[in-house]
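The complex appears here without one of its protein chains, the remainder shown in place.
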Amino acid sequence: MTAAKKAASDIPTDKLIRLYDRMVAIRLFEERVNDLYTRALMPGLAHLYIGEEAIAVGVCEALNRKDYITSTHRGHGHCLAKGATPDLMFAELLGKEAGYCKGKGGSMHIADPATGNLGANAIVGGSAGIATGAAFASKYLKTGQVAVCFFGEGALGQGLLYEELNLAQLWQLPVIFVCENNGYNEYTHFSESTAGDVAKRAEAFGMANETADGQNVREVFAVASKYIERARSGGGPAFLQFKTYRYHGHHVGDIARAYYRPKAEEQEWVTERDPITLHGTWLMENGVATRAELDAIQEKLVVEMDAAVDFAVDASYPDPSKVTEDVYA
Amino acid sequence: MTAAKKAASDIPTDKLIRLYDRMVAIRLFEERVNDLYTRALMPGLAHLYIGEEAIAVGVCEALNRKDYITSTHRGHGHCLAKGATPDLMFAELLGKEAGYCKGKGGSMHIADPATGNLGANAIVGGSAGIATGAAFASKYLKTGQVAVCFFGEGALGQGLLYEELNLAQLWQLPVIFVCENNGYNEYTHFSESTAGDVAKRAEAFGMANETADGQNVREVFAVASKYIERARSGGGPAFLQFKTYRYHGHHVGDIARAYYRPKAEEQEWVTERDPITLHGTWLMENGVATRAELDAIQEKLVVEMDAAVDFAVDASYPDPSKVTEDVYA
Amino acid sequence: MSTAAALDVRELTFGDAIKEAIAEEMRRDPTVVLMGEDVAEAGTTFKVLTGLVDEFGKDRIIDTPISEAGFTGLGVGAAMAGMRPIVDIMFGDFLMIIMDQVANQAAKIHYMSGGKWKVPMVIRATMGATRRSAAQHSQSLHAWPSHIPGLKVVVPSTPYDAKGLFKAAVREDNPVVIFEHKISYRKVKGPVPEDDYIIPLGVADVKRKGTDITIVALSSMVQVALGAAKMLEEVGISVEVVDPRTTWPLDEKTLVESVKKTSRCIVMDEGYFRYGVTGEIASIIQEQAFYDLDGPVRRMGAMHVPIPFSPSLEDSTVPSERQVVDLAREMCNK
Partner (left out) sequence: MSTAAALDVRELTFGDAIKEAIAEEMRRDPTVVLMGEDVAEAGTTFKVLTGLVDEFGKDRIIDTPISEAGFTGLGVGAAMAGMRPIVDIMFGDFLMIIMDQVANQAAKIHYMSGGKWKVPMVIRATMGATRRSAAQHSQSLHAWPSHIPGLKVVVPSTPYDAKGLFKAAVREDNPVVIFEHKISYRKVKGPVPEDDYIIPLGVADVKRKGTDITIVALSSMVQVALGAAKMLEEVGISVEVVDPRTTWPLDEKTLVESVKKTSRCIVMDEGYFRYGVTGEIASIIQEQAFYDLDGPVRRMGAMHVPIPFSPSLEDSTVPSERQVVDLAREMCNK
């Protein structure tokens, strides 16, 4: 913890600014997803990452472009943080030919070899093996890549995760299991689905692990950097738990939430624990950036995001004949 | 540990004798299985329990007849210890109509409602849910039954086990997970398949757990009794690891074993750690029984087992027309 | 027309019919419980069970961790030990995670034990595409359990059938997998008697009488077949629509008799086309009605591709009324 705080204070200025920039990018992206969805321009389901930005950004900023990630149903933030461009993301979310997956994957399946994104996954915990396998290949082929497996705490219910934790530790694979604990599995508090202490799930396999504040992007970055470099230098896998919160519903349609979580709880996180506000304030208090500079970042990104939305809305749907393509390589 | 040793010293005489009797019964049963198999009278595969008798006996002697167990591919010992009779067991092993399962299950699927035996299982770890579910029913129906799930340490590789550990602990179900750690998953030492410390697999879910000597039947009985009564009185599940060893091959055909485990290791367990010899010696040293009395038990059981074998060998095979019966209830 | 339409009773949606079936069986038998993810206060992701927890409480409408294999296995053990659990598999696609517990355990325990143990449980799963849920949330996998001896498989198409078949499934002493078509939950309405009735598993229902061609349709495809039948009537083709209602047991007799009468047959299903249920049913029909057939039995199923996300691609993967009409006209040369 203190080690992390210490390391956090050593983060170079440009990186500190970039952490802010990337979090704002995700926030703006998701706000537009919410808008597109409520305007019925986006098909399917939309699981917003708003409130959890510090985790994707803190972790992915500690990775190289060639490093691997696997993502989840709530994956927009991971994909953007790993380097996906908003225009191709929006296009995919709207089911357009220009999207990352030619419209075949949609919100829950964004994938992009160019940024090491092995793919979002609509099966909870379903990508634990894929991330571990990418790490296996990295070790076998000696490429030095690290793989990060993002998953929500709900995936702790999936047996596959434990098989992979065992394999990763046994074979000392360069994979980092990142548990985004936002407190809820859909509409159920995780305490109703999870026995014992989450960190012990990693200790069960003798795996290095750490729990940190998922709303403090500097802390996330510091902790992630430590274990990613450790893995890259042959130190083996790690399990990181970041405590966080999703501001919106499980998906955009999940409006009336009072029956499963108190409004006051939501309010507290939004007002007291917002990762962007917290980091912005810190940047200003520590003289790293001025309000004007932060506003400029925001404005730049608003322009970029709006252009990306326009691109996606104007893009065309795949020709129906494309349905039979890409079944086999 | 000392608590267990203490409790072990309080075991009444008739129970001490019975523990010996049941272990010898299993040993004699399995020796005959080996013989029947090598004489090509037994079809399929035979996984012998010889060397591990103290676990099945110590645990099942702490259960009531109505309590539940689930067993494994190496299940003869569990079934006998829970009250199955050798004649119907042998008959099933030989595929005879008179067998426990009318010859439809065989060695890996002995099941018997009369003794609470939910069935042996040929899927490693496959019965973890069944045992947990029986415990769920016991709690829901308030019958006071406890369920024991026997499994080899190889089942620690199956994700299902962790899902059940979580459910059992979360819902405080009266189920005891008994890990028979004989050191090998088939032909692979468990250290090559298992990361970390086995006991921690239970701590991951905050589950009560204890590791004990699987060759000391009194210790097994004492430890099992403690957690079974705890579960019966609403104290929740437990995970017990017993260290043990299988004297023979993974199955009867596994003769040349030197490539995966040293002969000296086998010798040491057989000569130094045999549960029957150890308990017999203890009974005599503590004046609970004389050599003559122990020999008498053995002779009585030899007669019983030989008669059971004759019964099974003479029994008839199911009529081919029976093949379509029992598919649906 | 279906047995129900005859009666004049209130209409329920497909989803409400299932909720009513579950509620009635839970009132009747205290050993019936339902467990799954977000089934209690949330009333499932599809809001199909809303309110049940208020009547039966959290001890009988049980929220589980995201452990489909875990709670399905638990259901198997609970069923063996005297209960009648209903396990809820939110998306049928997740059946892939629980098949060992369903097909290696539940399906075989009665047989392996020589008939001594029973596994009276219901596995309710969903099926159906066109919800823009992409490849891992849109499949119709009923062909898999239909292949496994020891299981019974129910694929209801109407609210009336859904209630009667579900109640029968709960009373079965064998494991039953029931596939509920997601889009039908709200979209399909129909008459459902308030009284306690059962539809035995293994009895097909003629959803529409006709003389020129038989369409054997399952689940969601029954509505498509009925829609096509109306259009075909206009061009003078009289269609008989037969719904097996269960793939196993399968009411071969009713299917074959219909085809012997009409001499033409299309078998349609929303599952993947290849090695799916249409292959088995078409084979049975040509085996038993060959000499009455005017031409080969034809089949329609979901396009043999992973289900795409984009609306412009997804809709074409599921058989449409238009396609049925074209095929039927070709077969009847009209």
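The letters A, B and C name the chains in turn, as written, and every chain counts its residues from 1.
Methods note: a contact is a pair of C-beta atoms (placed from the backbone, for glycine too) under 8 Å apart; a residue touches a chain by one contact, two chains touch by 3 or more.
Note that the structure is a prediction, hence the values are computed from the model and not measured.
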item	value
Omitted chain's touching partners, listed by label	A, B, C
Sole residue of C:26, C:39, C:74 or C:97 that reaches the chain not shown, by the stated touch rule	C:97
Touching the absent chain when the full complex is considered, from A:43, A:58, A:75 or A:99	A:99
Listed residues A:166, A:182, A:225 or A:298, member touching the removed chain	A:166
Touch residues of chain A, complete complex, unshown partner	68, 70, 99-105, 109, 111-113, 118-119, 121, 123, 126-138, 140-141, 143, 145, 147, 159-160, 163-164, 166-167, 170, 325-329
Interface with the undisplayed chain - residues on chain C	93-94, 96-97, 99-100, 103-104, 107-108, 111-112, 134-136, 143-144, 146-150, 247-248, 250, 271-272, 274-283, 286-288, 290, 293, 295-299, 304-306, 308
Absent-chain interface as seen on chain B, which is shown	43-45, 95-96, 101, 103-109, 121-126, 154-159, 185-188, 192-194, 259-260, 317-320, 322-324, 327
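The working rule: only the chains that are shown with their structure count from here on.
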item	value
Chain pair with the higher count of C-beta pairs in contact (B-C, A-C)	B-C
Centre-to-centre distance between chain B and chain A (centres being mean Cα positions), rounded to whole Å	46
Approximate Å spacing (C-alpha centroids) for the pair chain A, chain C	37
Touching two or more other chains - residues of chain C	64-65, 67, 69-70
Multi-chain contact sites of chain A, meaning residues that touch two or more partners	156-159, 192-194
